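Provided herewith is a single structure, encoded as structure tokens, for subsequent inquiry.
Only one protein chain is missing from this complex, and each of the others stays in its spot.
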Amino acid sequence: SRCGYPEVIYCEGKTSTALVEIFTLLLESKQRCLGTRISEEQAETVLKQFPQAIYNQVARTIRIPEKDAAFDEELTKGKITVLTAGTSDRPVAEEAMETLIWMGYEPDLIVDVGVAGPHRLIEQLPRIQNVSAIIVAAGMEGALPSVVGGWVSCPVIAVPTSVGYGASLGGLTALLGMLNSCAANVTVVNINAGFKAGFIAGLIADQQRSSSES
Amino acid sequence: SRCGYPEVIYCEGKTSTALVEIFTLLLESKQRCLGTRISEEQAETVLKQFPQAIYNQVARTIRIPEKDAAFDEELTKGKITVLTAGTSDRPVAEEAMETLIWMGYEPDLIVDVGVAGPHRLIEQLPRIQNVSAIIVAAGMEGALPSVVGGWVSCPVIAVPTSVGYGASLGGLTALLGMLNSCAANVTVVNINAGFKAGFIAGLIADQQRSSSES
Amino acid sequence: SRCGYPEVIYCEGKTSTALVEIFTLLLESKQRCLGTRISEEQAETVLKQFPQAIYNQVARTIRIPEKDAAFDEELTKGKITVLTAGTSDRPVAEEAMETLIWMGYEPDLIVDVGVAGPHRLIEQLPRIQNVSAIIVAAGMEGALPSVVGGWVSCPVIAVPTSVGYGASLGGLTALLGMLNSCAANVTVVNINAGFKAGFIAGLIADQQRSSSES
Amino acid sequence: SRCGYPEVIYCEGKTSTALVEIFTLLLESKQRCLGTRISEEQAETVLKQFPQAIYNQVARTIRIPEKDAAFDEELTKGKITVLTAGTSDRPVAEEAMETLIWMGYEPDLIVDVGVAGPHRLIEQLPRIQNVSAIIVAAGMEGALPSVVGGWVSCPVIAVPTSVGYGASLGGLTALLGMLNSCAANVTVVNINAGFKAGFIAGLIADQQRSSSES
Amino acid sequence: SRCGYPEVIYCEGKTSTALVEIFTLLLESKQRCLGTRISEEQAETVLKQFPQAIYNQVARTIRIPEKDAAFDEELTKGKITVLTAGTSDRPVAEEAMETLIWMGYEPDLIVDVGVAGPHRLIEQLPRIQNVSAIIVAAGMEGALPSVVGGWVSCPVIAVPTSVGYGASLGGLTALLGMLNSCAANVTVVNINAGFKAGFIAGLIADQQRSSSES
Amino acid sequence: SRCGYPEVIYCEGKTSTALVEIFTLLLESKQRCLGTRISEEQAETVLKQFPQAIYNQVARTIRIPEKDAAFDEELTKGKITVLTAGTSDRPVAEEAMETLIWMGYEPDLIVDVGVAGPHRLIEQLPRIQNVSAIIVAAGMEGALPSVVGGWVSCPVIAVPTSVGYGASLGGLTALLGMLNSCAANVTVVNINAGFKAGFIAGLIADQQRSSSES
Amino acid sequence: SRCGYPEVIYCEGKTSTALVEIFTLLLESKQRCLGTRISEEQAETVLKQFPQAIYNQVARTIRIPEKDAAFDEELTKGKITVLTAGTSDRPVAEEAMETLIWMGYEPDLIVDVGVAGPHRLIEQLPRIQNVSAIIVAAGMEGALPSVVGGWVSCPVIAVPTSVGYGASLGGLTALLGMLNSCAANVTVVNINAGFKAGFIAGLIADQQRSSSES
Partner (left out) sequence: SRCGYPEVIYCEGKTSTALVEIFTLLLESKQRCLGTRISEEQAETVLKQFPQAIYNQVARTIRIPEKDAAFDEELTKGKITVLTAGTSDRPVAEEAMETLIWMGYEPDLIVDVGVAGPHRLIEQLPRIQNVSAIIVAAGMEGALPSVVGGWVSCPVIAVPTSVGYGASLGGLTALLGMLNSCAANVTVVNINAGFKAGFIAGLIADQQRSSSES
């Protein structure tokens, strides 16, 4: 197990049979499973085999608890907020959310607070100013992480999305913008990498959870 | 004369003698002169010949009034605001300012209101919400025009600057970001093109000036 | 409401049900609606609910008047001209046109006056030399805005289109060309961004409309 | 103050006089100062005014303690390790180190453990496996963060450097590689952005410091 | 025949009939055939005509022995190892394998030893440290060839794959990374060019085979 | 001799001594010499040795007639016109001119007829409508070749220049624009490649010269 | 009519009805028609209306003679050769061929003489050394035009094709290579622009045809 967490399965390009085999092995070794980039077709096969699995169609993820206990029993709250600039960025945000739930966190989600409607973010400030880490998913010009970074004092994980057209270059413009953020607390992951954003946010929150546990 | 305004001289790569010749011709035909991208050395020669010229070292511009009257006699106020994200964007803003003065406008200038310090812009809102056009110069991720666009109801001329390093790609990142602005009232000019931003802002304000004049 | 106009709905990636809901809300708050990038399928559902809606298949837009009155009742004429270089640029031009009609303007449209047939533009000069703003949609090398900019004295909103092949790079070549226009009155929006071009042209014309109104 | 820390001064393009003024103001408001990207010439002027300042020529930084007390009095140890792939990546690492010292941390530094000499990193594993955050500076192909990410269970802040030639594209190749890291715990900042890497690593360690303090 | 080997047929874009014709000609001139980038449909037609052909669906290759003898009769062993970073890189590895078998080699294959799981590669070191050439197929950040290069003393042929998303740019990121490898024994071929990697590895091993034969 | 013409010497990076040696050899074999991209320093040395040489500082070329006869004795007139968009494009145009004189042509030169001042080109139409080939040098958006192509019926050799700033990308924008010209008679050479433009224009005119000679 | 030739119709994106209308108009004004980038479906409709039309499925072109006379009656021979590097470049070559036939030329075609099989080109030298212009279509690295340019003394029109994969970047690599040709007689058109290559080659040959006619 890496980083104290079991390996996550990137489902794209794997056969459904292969997925069932991998998940069976992981469950046998007492690990809670997470699969990302799963197609509807793949999910169907996996769900047949593991009816307790939780499939999120928007996030394109599947989670399987290692035992009969529900997944969400003892989630840690209040540590992480996930923001999106527009409603189209939601799938990436959901992938981050699912990753965090799998890590034992209950993230807070705020959708459609992009910079062109400045009042919306300002109204939500209380929900982002006392957390361990914030994930911001944004496409097009990707300006939201900088703006959020200016209002908070924790790390901001910026995840560019491929939302946009023309000179958005499939998310490259948002990516480049986020890397050049004038806010010092912004760090960046790959385009549409909701999983990575969630995983790193979880690791950051772990710093506090583990220290408060010990 | 194009657009009702005399031709502007792009000084880069012209000899000082050539510049003096061109300005002499323009003044003889009763035109107020503007030179952009002028070097200190070129400016010196021009100033010797035309002591009434106004040289702006930061903007790298020179203005010569067509007669003895001062340039700023009857400037139109209150129509255009120029904003910069950082202090390093000032040269581009100054080029836009000089262009506007040459067009007969007295622009308002607000420096260093970048998105990482959100309170600064909010404090200045009264100065940007009743004008005909706003110019926003920003480098790095170029997020400021989107944010400004969200607060105002006039056209925002976004001018990306080459301020930044690494993945700022000499201003390309800011340029791409601005083109993908989620604010519908943002339009874009070339990197460091303070002259163009100023000229277009002036043409927009002209719509009202000329109509109120008639 | 932003810029004095209601929010415009970007339909791509939204369900038809979601669109109907949003439009219902907007109409209830007495706003005239505009949807862009709407698919035939989405349009059909919307039209069933709002038979008074005006769907433009080429522009991929839908407009819904806020009351029974027709949309075009009191359109302001003679302010804005939309030009295209080729016939293939028409969808982008139409999106700009629809946006302007929604803003209360009746734009003039001139198609297929690209630079390779120079007489065609020259014949149309009277239709472009007395307006508040001109929109020029062009793909391939995107040269038309510069040429138009040389003949007129108002702002030219250049909108690059993805028309072309090979080194046209999906519109990037036209975009870059327009940003480097040697005409000082040319400003640029994103590739295929007919909506933005229309919106900014409308805001420019508003300068005069509002001042002549007051 | 942003993120609980005072503003950091980006010295590039500012006059020495301007720097002295800014630092005077910050010190008057009882803030410890950090200046980055400072030139030798600028540093000299600042040092004349504030002899207690600590200038790091390799890092191109200057730190000024807010009172007579030395800077390093009560540094928090054992939380953060800074790694470099080669010796040429050192300036970027030093910038991160200086930022961390200014934040009250004493980072551990390991130089020249690039992937082409695999034994070197393996020998250093004990120094990287019990920290809160790791910074990895690497140029050329930028492979080191992925390799480090595979050995540890904390967040890895990858900072690409412009070290290399030809297809290293001034650091873009390393940047792109890091963004595509197959290790899930790797997040990325801009090319040569030692300051940002340091700041974010500090914020991550703060999660634990503040929680263990409370 | 080039390089002592018959010409290899790139099947993409050729009709099935054309392929049968070409293979017939080659077999008549007593050459063992290799076709690459063959589709399932093309393969079916070829197999009908030459039932002795060996079609590899994953590699998208077809081999036809020049006479009745099986292909693998007298393969040279122990000279070449093919590695992949992930399981998704397998098709590219298989194309290299098939090319090598066609050249008379029996390559060793090791799958899924990417850098994020460092123990996996270390366990396989004995299988890569006594060969003539190593092929490494990797997508995403393409770090594996550098790491392998650090452990061995033979040439490493790095073949970037298009595995990944977002900033992996269809394999360009892996390609650029490999070209900038800090390991001196790494050389590079085109994205997904399993055939080329195999061919060059074979030519390298030929140096020894031919010299030991003579 | 290639193409019926002697080899042209690309002087960049050659020592002055080497240049003198090469020119001596060429003259001994009775060839008229052309050197391109020659520096002032190199030119001085060459001129000392061959006082009959004609050095063009703007074009950065040197021509040496093979015997005492002047170079321009029997130049063919009226076949080729060289146009520039701006005055800054002149060096590239001059390199083309010098190449053509060396090939025995007397080209016609028209400077500063860029598209932003449309009357200027129209006034010059008689000078471009009866020639064998036209060379058009333009930077920035590179629109002039398309416009010229629309007025004439001979091949137009477009040569992009590096004139411009920001998104002109050192001439790439002009290059891409010219390649996408909507005029069918436009063909393109490398950025600043005045020599190549001249050489190809000369070869085209040769078609007629040689046929009318025979 | 441009360049003495009627306008050519780019069929992509036009309705079949629109095509029939345009061709009817052209034929009424006594012009021989050429349509490029025509789909099978469009071609079918056009052929129904004009059974005398000549549809080339590989070239994706359609030609309609202006009267009953066959197209090829009085074609000028021996002036132009079209070469391809591989068999996959044939469609682009065919588009050039069709354009030339429409201009009244009978081009010579030589397929699959790419640089990796050097003997093939050398055998064909007699067919390329006495023509007015040569068109070379090549994908992948696009080296053939340089090699051809070294053997001949007429202009070489290089047309890059999108044949290739990975770092061929859809033809950009071939395009860039051709622009940097070390052969001085190579000029370049857009990727896959067979029509343009043919048209320019025809215009070059026209220089001689018209002069020998007069």
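Per-chain residue numbering starts at 1, and chain names A, B, C, D, E, F and G are given in the order in which the chains are listed.
In the analysis below, a contact is a pair of C-beta atoms (placed from the backbone, for glycine too) under 8 Å apart; a residue touches a chain by one contact, two chains touch by 3 or more.
Note that the coordinates shown come from a computational prediction; the quantities given were computed from them, not determined experimentally.
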| item | value |
| --- | --- |
| Neighbouring shown chains of the undisplayed chain, as defined at the top | D, E, F, G |
| From G:T36, G:T173 or G:Q208, residue that would touch the chain that is not displayed | G:T173 |
| From G:I80, G:I110 or G:A143, residue that would touch the chain that is not displayed | G:A143 |
| Absent chain, residues of chain G that touch it | 85-86, 114-118, 140-143, 146-147, 149-151, 164, 166-169, 172-174, 176-184 |
| Contact footprint on chain E, counting only the chain that is left out | 2-4, 8, 132, 150, 152-155, 157, 175, 179-180, 183-190, 195-196, 199-200, 203-205, 207-208, 210-212 |
| Interface with the unshown chain - residue positions in chain F | 2, 10, 12-14, 160, 162, 170-172, 175, 190-193 |
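Note that in this section only the chains that are shown with their structure count from here on.
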| item | value |
| --- | --- |
| Distance in touch steps, counted as few as possible, from chain D out to chain G | 2 |
| For chain B placed onto chain E, the superposition rotation in degrees, Cα atoms, nearest 5 | 180 |
| Over-half contact-pair match to A-C, picked out of the listed pairs A-E, D-E or B-C | A-E |
| Gap in Å, rounded to a whole number, between the CA centres of chain B and chain A | 42 |
| Between chain B and chain D, centroid-to-centroid distance (C-alpha), Å | 37 |
| Residues within chain B bordering two or more other chains | 2, 116-117, 150, 166-168, 172, 175, 179-180, 183-184, 190 |
| Inter-chain touch pairs (all) | A-B, A-C, A-D, A-E, B-C, B-D, B-F, C-F, C-G, D-E, E-G, F-G |
